[in-house]
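Every protein chain but one is kept in place in this view of the complex.
For subunit A:
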Amino acid sequence: MNQNPRRIVLLTVGGLVVALAGTFLLDPYRNYLLALVAAHLCAIAGLSLLIGRTGQLSLGHAALMAAGGYGYVAGVKLGDGAVPDGLQPVLGLIVAVVTASVVGLLLGLAGARLHGPYLAGLTLAVVLALPALTSQIPALGGDQGLMVPFRSVPQALSSLIALEQWQAWIALTVVAVVLGVLATVDAGASGIRMRAVRDDEVAAALAGIRPGRIKVQAFVLSAAAAGAGGGVLCFVDSGVRPGGYGVTLSLLLVVGVVVGGTGRLAGAAIGAALVVLLPWLIGLGTSGLDLPAEAAQRLDGNLAVLVFGLLLIGLTVAAPTGALGLLTRAGASRKRSAPSIPTTSKD
């Protein structure tokens, strides 16, 4: 992850251009899935940085995504009539990030005094409290959540791309910004401070670092990334419903981090793809089987969670550094075992 800022910008912009072009190869449903992957990638990348770089385990990132979703709705409503229609999603995304950051700041301030399972417990409690919170505060729309007006493709592009492709474009742009920011922070002085605090808080403090402040900063950054993801989900789904941001999503985000490789932004992409696509692939697989209706209903949703659990156990045992670590090791060992090309001939 240690790269200079110019290289990070080039990689981010280059990756975004390729990804945007790639959407022309996908059908509308797959573009929709791509937008979902991008939204989850925002949250998983932020969480990966938090866990991998500061050692803080959050089980509450689903709640931070929800905060982003509610923030998006608030931003769009705020901009209604005040800014042009086309800019309302932008304002929504900004407010989404700010809202999640504020929630993250409050959680981070409490969490900086907690270690290991206690922080995990605190953040888990926030996720568990989310349904009760939304049902008690009428402005959050209760169990039904809140809706935003449907956004169609801008006039200039309507003849060129479908709605799902437009949504994928927005999602990819947001995730590119998020990844660029996270990679820049990680590669810079803040990244060194975070890893120092993770490794030894006393040694870090003696080196002039304030461990508590660094932990809070990391939590806010991670929350902002999750908020951006929540904002994108709200943009794609035209609303936010608290039921979608429960403990299961929180745990899946952690699974995505571990599967991809803790602290690895590129690995987070593998994790996000898995979190979104595995249930879809399992659904495709089970629909091909001639199962009784009752069995199919029981498997729906539950099978994916079971597979995630097994995958997590298997990967933790076989590849503790995650899928990306496994791929990196495989690539390195292939290089080592490749036969050398003779440069001279005996003849």
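The criterion applied here is as follows: contacts are C-beta pairs under 8 Å (C-beta built on N, C-alpha and C of every residue); 3 or more make two chains touch, one makes a residue touch a chain; residues count from 1.
Going forward, contacts and distances are computed from a predicted model.
Among the names given as "LacI family transcriptional regulator", "ABC transporter ATP-binding protein", "Spore germination protein" or "Protein-arginine kinase", UniProt records the absent chain under the name "ABC transporter ATP-binding protein". Screening A:A207, A:L306 or A:A330 against the full complex identifies A:A207 as the residue touching the chain left out. Which of A:V177, A:I192, A:A266 or A:V307 touches the hidden chain is settled by the complete complex: it is A:I192. Listed by residue number, the positions of subunit A touching the unshown chain are 189, 192-193, 195-196, 198-200, 202-211.
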